[in-house]
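So, chain A:
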Amino acid sequence: MTLYAFYFLSFLAVLGALMVVFSRNPVTSVIFLVMTFFTIACHYMLLNAQFLAAVHIIVYAGAIMVLFLYVIMLLNLNDAVEQQKTLLLKVAAVVTGGLLMIVLSAALRTAEVTYVDTSVVGSASSLGKVLLSEYLLPFEAVSLLLLAAMTGAIMLARTRRRKAEDAEGGNAVPESEQTESVAYEQ
Partner candidate 1 sequence: MVGHESLWIIPLLPLAGFIAISLLNKRLGRSTVSVLAPGVVLAAFLLSVGVFIRLLSDPNMFLSTAGFTWFGSGTLSVSFSLLADRLSVLMMLIITGVGFLIHVYSTGYMHGDEGYNRYFAYLNLFIFFMLVLVMGSNYLLMFVGWEGVGLCSYLLIGFWFKNQDYNDAANKAFIMNRIGDLGMILGIILIFAHFGSIGYEQVFTAAALQESQPIITWIAILLFIGAIGKSAQIPLFTWLPDAMAGPTPVSALIHAATMVTAGVYMIARSHILYSLSPLALEIVAVTGVATALMAATIALRQNDIKKVLAYSTVSQLGLMFVAMGTGAYATGMFHMMTHAFFKALLFLAAGSVIHAMSGEQDIRRMGGLARHLPITWLTFLMGTLAISGIPPLSGFFSKDEILANAFAVNTWLWAAAAFASLLTVFYMFRLLFLTFKGQPRMGEEVKNHLHESPRSMTIPLILLAALSVAGGWINIPEVFGGGHAFNDYLAPVFADSQRLMATHHLSHATELMLMGIVVGVTVLIIVWAYRIYIALGRVPERDESTLRGMARLFNRKYFVDELYDALIVRPLYMFSQLLHDVIDRSLVDRLVNGAGVLVRWLSDVFRKVQTGNTGFYVFVMAAAVVLLITLKMLVL
Partner candidate 2 sequence: MTLTLLIFWPLVAAIVVMMLKGQYARGFASLAAFAELAISLWIVSEFQTDASFQFEVNVPWISSLGIRYHAGLDGISLLLVLLTTGLTPFIVLASDKERTRSFYALMLLMEMALVGVFTALDGFLFYVFWELALIPIYIICLRWGAANSGVITLKFFIYTLAGSLLMLVALIYVYFQTTAPHTFDIQALYEAARGLPGAHQSMIFWALFVAFAIKMPLFPFHTWQPDTYHAAPSQGTMLLSGIMLKMGVYGLIRWLIPLVPHGVQAEGTTALILAVIGVVFASCIAIVQKDLKRLVAYSSMAHVSLIAAGVLTLDRIGIQGAMIQMISHGVVVVALFYVIDIIQTRLSTQDMSNLGAIRLEAPVFATVFMIVLLGSIALPLTSGFVGEFMLINSLFRFDTWLGVFGGLTMILSAVYMLRSYQATVLGEKREAAGLFSDLTMRERSVLFPLAVMVLALGIFPAPVLKVSEAAVDSMVTILQQYYTMR
């Protein structure tokens, strides 16, 4: 039973992934990616990692994908026709991806069949214990990472805004810089 669920979910996950790649419309890609994420969350459930599954949905579907959608909407990309690669490059991409799959699968083939025991898995509390004891430092480090990302994103946005303001203000930017920025835009 579980095995069939596994196969079904796997099928959906792979299908979703392929659709992400091959969809022309970015929004469609996003939808399929969300689908894949859901199937992966289901896999987590299968593996008895309920808490992780929940977090996964929240973070990926709830946050990251929304961000993607937001940017797509913001930049109005959903109806922009994306330049396609040439057929040759596409074939090369598919071949490379396929080869990577085949090669890795072949390389990672083990002689034995190993079953996964789902009984001894950490719940939210067990995970929390590990996370806040053994993995306390990385936990804090992630805060640094997020802080850095935040700072960076803000810095980029702020600089751009300031530049835009300068452009409006006119005389705030020296003549030479203005001409240069024009030159770069060409």
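A word on the picks: all candidates are chains of the complex that A comes from, given by their letters.
To be clear about the criterion, a contact is a pair of C-beta atoms (placed from the backbone, for glycine too) under 8 Å apart; a residue touches a chain by one contact, two chains touch by 3 or more; residues count from 1.
On a predicted model such as this, the values are computed, not experimentally measured, just so you know.
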Which touches chain A in this complex, 1 or 2? 1
Can you name the residues of chain A that touch candidate 1 in the complex? 85, 89, 92-93, 96-97, 99-100, 103-104, 106-107
